[in-house]
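A single protein chain has been omitted; all remaining protein chains appear in their positions.
Chains: A and B, in written order; residue numbering restarts at 1 for each.
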Amino acid sequence: MTIDKNIGKKIYKLAQEIFPITRSITGDGVRKTLQIFKEICLMINIKEVPTGTKVFDWEIPKEWNIKEAYIEDEDGNRIIDFKENNLHVMGYSTSVDRYVDKEELLKYVYVEESMPDAVPYVTSYYKERYGFCMSKNMRDSLKDGRYHMYIDSTLKDGYLTYGEAIVKGKTDKEVFISTYICHPSLANDNCSGPALTLFLLKYVMNMTDRKYTYRFVFIPETIGSITYLSKNYKYLKENVIAGFNLTCVGDDRTYSFVETRYANTFTDRVLKNVLGYHYPNYKRYSYLQRGSDERQYCLDGIDIPICSVCRSKFGEYPEYHTSLDNMELVSEEGFAGSYELMIKCIITIEKNESYKMNCLCEPQLGKRGLYPTVSKKGQYDDVYKLTNIIAYADGSNDLIDISEIIGVPVWEMIENVEKLVESGLVKICGGNLIKM
Amino acid sequence: MTIDKNIGKKIYKLAQEIFPITRSITGDGVRKTLQIFKEICLMINIKEVPTGTKVFDWEIPKEWNIKEAYIEDEDGNRIIDFKENNLHVMGYSTSVDRYVDKEELLKYVYVEESMPDAVPYVTSYYKERYGFCMSKNMRDSLKDGRYHMYIDSTLKDGYLTYGEAIVKGKTDKEVFISTYICHPSLANDNCSGPALTLFLLKYVMNMTDRKYTYRFVFIPETIGSITYLSKNYKYLKENVIAGFNLTCVGDDRTYSFVETRYANTFTDRVLKNVLGYHYPNYKRYSYLQRGSDERQYCLDGIDIPICSVCRSKFGEYPEYHTSLDNMELVSEEGFAGSYELMIKCIITIEKNESYKMNCLCEPQLGKRGLYPTVSKKGQYDDVYKLTNIIAYADGSNDLIDISEIIGVPVWEMIENVEKLVESGLVKICGGNLIKM
Partner (left out) sequence: MTIDKNIGKKIYKLAQEIFPITRSITGDGVRKTLQIFKEICLMINIKEVPTGTKVFDWEIPKEWNIKEAYIEDEDGNRIIDFKENNLHVMGYSTSVDRYVDKEELLKYVYVEESMPDAVPYVTSYYKERYGFCMSKNMRDSLKDGRYHMYIDSTLKDGYLTYGEAIVKGKTDKEVFISTYICHPSLANDNCSGPALTLFLLKYVMNMTDRKYTYRFVFIPETIGSITYLSKNYKYLKENVIAGFNLTCVGDDRTYSFVETRYANTFTDRVLKNVLGYHYPNYKRYSYLQRGSDERQYCLDGIDIPICSVCRSKFGEYPEYHTSLDNMELVSEEGFAGSYELMIKCIITIEKNESYKMNCLCEPQLGKRGLYPTVSKKGQYDDVYKLTNIIAYADGSNDLIDISEIIGVPVWEMIENVEKLVESGLVKICGGNLIKM
């Protein structure tokens, strides 16, 4: 397993590039972000679904775009300006151009009381209203007087925009990687997800011996996954063997994942196994702690085996959904760790097979140079890594099972497995074994 | 869930009324107790089975009645008198009228060495003998001299008496509540059980929308349940979905229940679920700690899913089977808690259904007024109580399963479930789901 040493820096740089863009669930910010991605990787197809399209119980909303927004005091000072931080406007705010007194102004102001310096991230996608967000400290310092609330935005029929890239493998069975691109200037949640996903897409394109097909989608959260599923769920249900929703993957505090609804899919197995070796103190959240697109993917009738993978999980770190979730919260090391984790997952998925021994009793490894010819006390650690594979290669276990039993990660077993295959002692048994 | 605020007082008062009566496994004490109950609730049928009737491996014993019993010293002082406390006579004592010295007297005296002030409760149902019970302190203070042992009792062919009330529901499937009425002046074990049971019977009669049939029996312990089963076990086996043996339900120290033989019945599920919310520190006893009529109900070939439900379990509290198990040991609060627990069990049983979502992906709750239209950090607790039901309403879980998964008791889920049913988002799936 060789990992590009500069990968953390590269992912960070891309996240940094898309950080300032004003994204929402629709609009030009999403288009611009996807365009940057497409320039790096031509495989990404950008697709649009018109306003009003029915998607299951939902409907594609109007497209939202915004040019300008500010609050000015009576002296013409801009108290807040959308250009400085796009969090200052509630997402999906309609236009306004009103002069109001302080009391009236405060009806349209959102703060996060528990974090006095932070500007909160607030949206109102499905009910038309307008609003401004500022820090608690700023709001508390507002003087009496007249204020000018100004928003120049449009909310009209348009499109929901998303990106998709499908990299074919030897089989149609798929690994599905989903990430969302609907948050404005928030770094961990969620510039980090799309940036990492893009580099995984590039990794997958470079894999020489790709067993599975890989599908990557860059969609707005909730309405995007519902839209995507409404078009594709039957195919995905049949073909996706494992999947990941990537979000909050740029900080370096911990690792975590959200289990599927019953924690019983192949994806759960892979993550439990891989994270158990990669970062034994990782946090596992049940589906009750869900909150991103795994909410849709895992529901009854959809049942696509997708876990959300995070460093610090959304909702669990203090800077979440505030202006403090900025490029200082994420790091090159944080990104590099997430990338390595995902590569380990991909290798584990790709290499996972079931093997069966060809001979009865232990084979004589000595004559094959795989066992020491002098037998003395305490020299068997390496030998046992090999003989333990032999012991459990009985056709009923795949490599993940064996990894769990013998305490060795799949990526460290591959060399030994290949030796056994070459020597003719084991053979692949029963095709690709994907245990759910 | 509305509970009568005076229920504890009412149950206490009834227990107090029946406390002084000299009950045993047969005889007029049982008849008198049942008569009091019938006056409160006419639905109770009083039935009698004659001495000598074969019931499985047993036979109904002779009927025992007692008029008078005492020990007098040579000065004519009554050392003990049955009229003061009916525990002073061993249950089923034959008559005696003998003058004896102290040494001979002591052959017929039972004490509880470990509790010097308490008069123990002792019986000899199946071997004819006589005996007296007193405190250790009294026995130790007896002087040498002549004593007069006097018991005027009858032991002759008669009947075993029990009460039964069946309240019909929409189906023949039954909830079975059993309690015993064979102990004399002992409050927790067991005046408390019949008194609580009577008020549950009244509650059930007042239920407007009763799904299940409810059967209540007031029987002598062991021989009574064996007798009742010998007549009814085939029907009960087929129709009882859950059942409770109520005893020691009047103190307020803890809550507990005795699991069925393999702890795998619907009753076990209900109690684990309900007690887990009602009183998380409750004690669960395995069938190895059994001792009341669950001994009979749960045996192989009978297999009626009955758990004994107690506050402090029989045999586990120090006053058990002594004169200290009196009306001071039980309390209005103790009774009220037991009543509330049983109502919660009944509601959980009645409301337990399996539901299935009608739409793919999450429904848009916002347009139905079930979801906030402004999305900001940390406001989702109530929403999750609803969406978690949606997530697991996939037809494979009944409400008890969902309650276990999402950590909300069934009685707190009902309102949300009804909203979902009304909105057409979920429907009942597969009839009444009673998982054993």
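Throughout what follows, a residue touches a chain if its C-beta (ideal position, glycine included) is under 8 Å from a C-beta of that chain, and two chains touch if they have at least 3 such contacts.
Worth saying up front: this structure is predicted, and the values here are computed from it rather than measured.
S.K.: Could you tell me which of A:104, A:140, A:362 or A:415 touches the chain that is not displayed?
M.R.: A:362
S.K.: Quick one: say which of B:181, B:226, B:309 or B:386 touches the chain that got left out.
M.R.: Of the candidates B:181, B:226, B:309 or B:386, B:226 is in touch with the missing chain.
S.K.: Which listed residue, A:20, A:276 or A:395, touches the chain dropped from view?
M.R.: Of all options in A:20, A:276 or A:395, contact with the hidden chain holds for A:395.
S.K.: Of A:288, A:406 or A:428, which sits in contact with the chain we cannot see?
M.R.: Residue touching the absent chain, from the options given: A:406.
S.K.: Can you name the residues of subunit B that touch the chain not displayed here?
M.R.: Missing-chain contacts on subunit B: residues 56-58, 90, 110, 112, 120-127, 129, 131, 222, 225-226, 229-230, 233, 261, 287-288, 295-296, 299-302, 315, 320-322.
S.K.: So which bits of subunit A touch the chain we can't see?
M.R.: Given the touch definition above, subunit A has residues 356-357, 359-364, 366-367, 373-378, 384, 387-388, 391-395, 405-407 touching the missing chain.
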